[in-house]
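Input: one structure, supplied below.
A single protein chain has been omitted; all remaining protein chains appear in their positions.
All chains are identified by letter, namely A and B, in their written order; residue positions are counted from 1 within each chain.
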Amino acid sequence: MPTLNDYLVLSAILFAIGTAGVFVRRNLITILLSIEIMLNAVNLSFVAFGRSLGTADGQIIVFFVMTVAAAEAAVGLAIVIGLFRHRESLNPDTFTSLKW
Amino acid sequence: MTPLLVAQIGLTLFVFFMLLNSAAVMVYVERKVAAFLQQRLGPYLVGPKGVLQPLADVIKLMFKEELRPKAADWFLFALAPIISASCAFAAFAVVPFGAATTFFGLLSEPVKLQVADVNVAVLVIFAIASMSVYGIVLAGWSSNSKYSLLGGLRSSAQMISYELSYGMALASVLVVGNSLSLTDIVNGQSGYWFHVLPRWFIFLQPVGFLIYLTAGVAETNRAPFDFPEAEQELVAGYHTEYSSMSFAMFFLAEYINMVTVSAVATDLFLGGWHGPFLPESLGWIWFLVKVGALLFFYVWMRWTLPRYRYDQLMSFGWKILLPVAVVNLLVTAAGVLYFGM
Partner (left out) sequence: MTLFYLFGAVAVIASLLVIAQRNPIYSVLLLIASFGALSGLYVLLDAPFVAVTQIIVYAGAIMVLFLFVVMLLNAPHEETEHDEKVHPLRRPGPMRLGAVLAAALVVELIWALSRGTSETGAFGEAAVSSVRALGRSLFTEYAFAFEVTSVLILVAMVGAVVLAKRDPRAHS
């Protein structure tokens, strides 16, 4: 039977993979996808803790995290569309000057 | 290999083959009903009264050449019909089609006529309907042709827009039915009011039923919401570049989605397998009758109503159907609170 520790280690691995994606990848959409991986890792540890403490609060917080992630993905992608229209590029290194 | 396990596996295979057969029957029914509505005969050469026409169609489709456009992304091109067909079959796995039966005493305890009884069955159907959007959008993209891409994007935008009203109609039924499990909802519809009117939820939720059917028709991309695959508009939309068995998979997925929407509507609104004159163990006959009536209604609508233009379709889904669904949910919740059900 998996213990709480197993779930936490898995969540940490996923979170680290997400962070690595944000640091290493040079494509805006992949960076946003890595942020979603991080949010999911956090969701997993919330549900695991909620289960181990015997309350339903973990699941409710996951509900809110999912909603916030949806809102953030929508606005983030709208920004990416706007940036792409301006510079025709998805590489964050092309957006280094503060001048539009 | 206990008898119960054998019964469970047998039930799964049985449901799978019955779904395949239902798609074949639907092909025949659609062509015959369309013909009679248009005052012509329809298929009548192959077999008595044309009954073997679906078999002829399947054989023809199997022998066609499997084309693949050169610039198409081959992995996604092959994956898209698989996703469509799998989601169509998977959604039916949680739909109950009869009361728990012991098969005339062969088994020691009754087995439910439902492949998987989960207590969040309604949500599972909704989840699998959300996943079936991917089959269409990937088909449109991977064909690498402008008609396919446009058809795919439009079709998936339509599907995700109507999913909202679909979900709201489901939520209204959940408020009345007090459970997420389809078996419980059907069992809540047994019995009669005043000994004459069956306790079906359609009498409590008429608007919800209409919203559910409309959203269901839009979800399955059937007329009058089938702009994205209309022949006159976009060649054939997202499945332009497909031929032979891949096309057959999309075709199959569309018919099985129709059957699933009708079956879920029967379970939620029309009382499932409850009906007069027959004992509970033969309730699946009533289920078939009700699902058949809804499928006939589907075909009738396709060949009677003109098609919505795409912007009319989207504006209907967002500006009319969704507010009506939300108001329906509010009124339902207020009613349940007031009458203390």
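Just so it is clear, a contact is a pair of C-beta atoms (placed from the backbone, for glycine too) under 8 Å apart; a residue touches a chain by one contact, two chains touch by 3 or more.
Quick caveat, the model's predicted, so the values are computed rather than measured.
**Q** Considering the whole complex, which of B:Phe89, B:Trp141, B:Tyr162 or B:Tyr212 touches the chain not shown?
**A** The one listed residue touching the chain not shown is B:Trp141.
**Q** Of the residues in chain A, which ones touch the absent chain?
**A** Given the touch definition above, chain A has residues 1-10, 12-21, 23-27, 29-30, 32-34, 36-37, 40, 43-44, 47-48, 50-60, 62-64, 66-75, 77-82, 84-85, 89-91, 93 touching the missing chain.
**Q** For chain B, which positions touch the chain that isn't shown here?
**A** So the residues of chain B touching the missing chain come out as 73, 76, 118-120, 123-124, 126-127, 130-131, 133-134, 137, 141, 149, 153, 156-157, 160, 180.
Criterion: only the chains that are shown with their structure count from here on.
**Q** What is the distance in Å between the mean C-alpha positions of chain A and chain B?
**A** Their C-alpha centroids are separated by 34 Å.
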